[in-house]
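Every protein chain except one is present and positioned as in the full complex.
What follows is chain A.
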Amino acid sequence: MTAIRVENVYKVFGRRPQEAVRKLRAGATRDEVKSLGTAAVIDTSFEVADGEIFVVMGLSGSGKSTLIRMLNGLWRPTSGRVLLGDDDLATVSASRLRALRRTTVSMVFQHFALLPHRTVLDNAAYPLEIQGVGKEERRERARAALELTGLGGWEDSLPGQLSGGMRQRVGLARALTADTDILLMDEAFSALDPLIRREMQEQLVEIQQKLGKTIVFITHDLNEAMYLGDRIAVMRSGRIVQIGTAEEILTAPADDYVAQFVADVDRTRVLTASSVMLRPGVVLPAAAGPRRAARAMREAQAAAAFVVDRDRVLLGFVRDSDVVDAARAGIPRLDGLVQTDVATVDEDTPLSEIFAPSAESLVPVAVTDDHGRLLGVVPRVTLLEAMVPPEIDLPDDTPADGPVETVVGAGATTVNGNGVPDGYEPLPPDDGVPGLAPDELPAARTAASAAEVAAAAEFDATTEGGTR
């Protein structure tokens, strides 16, 4: 079910909005119609599914607030349709619109929009007052919402006595008291300090999971967008330039604008193990003999190998030296050699939580599923590389991802992806030189720390490209 459907919506403020829309449809830019009005939202279409957190992200002035105000009919589109469930907001009666706003869609305002002459409690209870809920009940429910947003004990204060962050939480509590299926949140956490902000983000996700709310969340904070959004729409100058999951936007930005926008995101919070993991270099069945293991590791030029059982459940790893010794001693099976102190994470672990185990582990961090089966590995190199955004304007002759791993494994490979002979160490790029292939940036960084990660790097020297 779609909760909200937006079809080719335009909103132009100004004297001749219809004319501006006609020009925009014919391909005019926002600046070209400036004389006719401000085109705040241009040809926007999307759907929000039931129970989804849909984030709209964009710089200030890109039309986010205008867009969200059309989702509950506060503003009418100049052209196009907005549907809430089956109700077309352009054609519903005034009383039906009021009913929708009472039962279906509520809103948290960017600048809080509290009633300054009412206490925090009465502000939070206001939606219920409008719905005609009795005084005792509405105060009780408002109190619960205030408790949830961490404002217990402030019920009798006036908004003017609270800090900006607290006022914002009153606005949030008010929307929660309304208990509608859809929550529209316009930069709802922008006034909070970082710790509380993080807490509220987590709480929102929790509320959403518990109550199955549909949330349209507006933000100009990319990290927030990435953390909250099931899907993210990136807005620029009134248009949506890309809609996708956080990972899609991070790894495949639709254009330079999006790429620049995501360049400074804390990628480690967004990307998960599954999005960066590589195929493990050598995986040995527990039943294999040391001789076979030694051969496989020599061929792969790996210093260690993971060992799995018949169902591919990870048992641990073996070192090349142990294997060679065992082969010499004629030991028939690997079992006794397996070291079990492997750091494992699951697919959805954010990269930020992989750093610590990775630092302590001799071998790459293993990614396993719920049954303990080995899915892939995250070498330290990959972690470091993932922190650097994909560069814009790749020169044609630079292969995409391949050479990074190859260069890292330079000690083992004869020729890297660029055809550079063995032993060549790329110079650290000078940021100011435009001619330098940007793709070498991660390579150079990892090369600098090559000694530190050598063991891990060798391990997957043959896994060019991995599973990315």
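Note that contacts are C-beta pairs under 8 Å (C-beta built on N, C-alpha and C of every residue); 3 or more make two chains touch, one makes a residue touch a chain; residues count from 1.
Heads up, the rule we're going with is that contacts and distances are computed from a predicted model.
**Q** Of the candidate names "C-type cytochrome", "Acyl-CoA/acyl-ACP dehydrogenase", "Isoquinoline 1-oxidoreductase subunit alpha" or "ABC transporter permease subunit", which one corresponds to the UniProt protein name of the undepicted chain?
**A** Of the names offered in "C-type cytochrome", "Acyl-CoA/acyl-ACP dehydrogenase", "Isoquinoline 1-oxidoreductase subunit alpha" or "ABC transporter permease subunit", the one UniProt assigns to the missing chain is "ABC transporter permease subunit".
**Q** Taking the full complex into account, find the residue in A:21, A:70, A:83 or A:107 that is in contact with the omitted chain.
**A** A:107
**Q** For a quick check of understanding: of A:25, A:98, A:135 or A:328, which residue touches the chain that isn't displayed?
**A** Considering the complete complex, A:98 is the one touching the chain left out.
**Q** Consider the whole complex, including the chain that is not shown, and state which of A:18, A:35, A:161 or A:209 touches that chain.
**A** In the complete complex, the chain left out is touched by residue A:161.
**Q** For chain A, which residues touch the unseen chain?
**A** The missing chain touches chain A at positions 69, 72, 74, 98-102, 106-107, 109-117, 126-127, 130-131, 158-161, 174, 178.
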